[in-house]
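The structure that follows is given in the form of structure tokens.
Heads up, one of the protein chains got dropped from this complex, but the rest are sitting where they should.
Showing chain A:
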Amino acid sequence: MQNFKALFLQHTSLTRNHLTPEILLRLVTPSCPLWRSKDSPFEDPFWAFYWPGGQATARYILDNPLIIKDRRVLDVGSGCGATAIAAALRGTKRVLANDIDPVAVMAIKMNAELNNVEVQTDTNNYIGTNCEEFDTILIGDMFYDEDFGNMLFTWLRELASKDKMILVGDPGRHGLTKKRLSQMTLLAQYKMSAENCEENNGFTHTSLWRINK
């Protein structure tokens, strides 16, 4: 942990340059050498970036706090933790930032501390489970992998049919096929910042959807 903290501080910088400037985050930004590097000391540091899908979800929650009022929220694949932090800032009943990468969990804790909120974390794999402890599931930018997308969507539809609220933030990656989009309702769309566009070549807008029952 101590070792990670030093590496984390060395390779990231503080930023509010995203769709939720209310939230201060430590990320790998274009000013960090690692941003341009092809070799990272971390294995696939998904927690080092604030992906457009997460930005859309967090922005929507900050602007529409009623949607998570008195909710028990599970943020799956939390990454840098920003979406869970947004929910915590708006005083939801309970929020758990989940990521199977233990390094991400360390990053989430440090980012939560920067915003003076407490966010519960764990590294369980919830995919396929009933999520009985939760009534709201947040999915930020996880439809970038074909096989994983299949598994994920089947599970989310199942949960939606059991009356859980499933919010999906995504810039329109290939896993969100037309067929899947036809089973979702668009809640909001945001223009990505120039910096975020540079991190996500080919994408300019990010959206939030709710999966239909």
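Going forward, a contact is a pair of C-beta atoms (placed from the backbone, for glycine too) under 8 Å apart; a residue touches a chain by one contact, two chains touch by 3 or more; residues count from 1.
The rule we apply is simple: contacts and distances are computed from a predicted model.
Enquirer: Quick one: the chain not pictured, UniProt calls it what, "Queuine tRNA-ribosyltransferase accessory subunit 2", "Translation initiation factor eIF2B subunit alpha", "Electron transfer flavoprotein subunit beta" or "Phospholipid-transporting ATPase"?
Expert: Matching the unshown chain against "Queuine tRNA-ribosyltransferase accessory subunit 2", "Translation initiation factor eIF2B subunit alpha", "Electron transfer flavoprotein subunit beta" or "Phospholipid-transporting ATPase" yields "Electron transfer flavoprotein subunit beta".
Enquirer: Taking the full complex into account, find the residue in A:Val28, A:Ile61 or A:Ile137 that is in contact with the omitted chain.
Expert: A:Val28
Enquirer: What chain A residues would touch the chain not displayed?
Expert: So the residues of chain A touching the unseen chain are 28, 34-38, 40, 44-46, 48-49, 144-146, 148, 173-174, 197-204.
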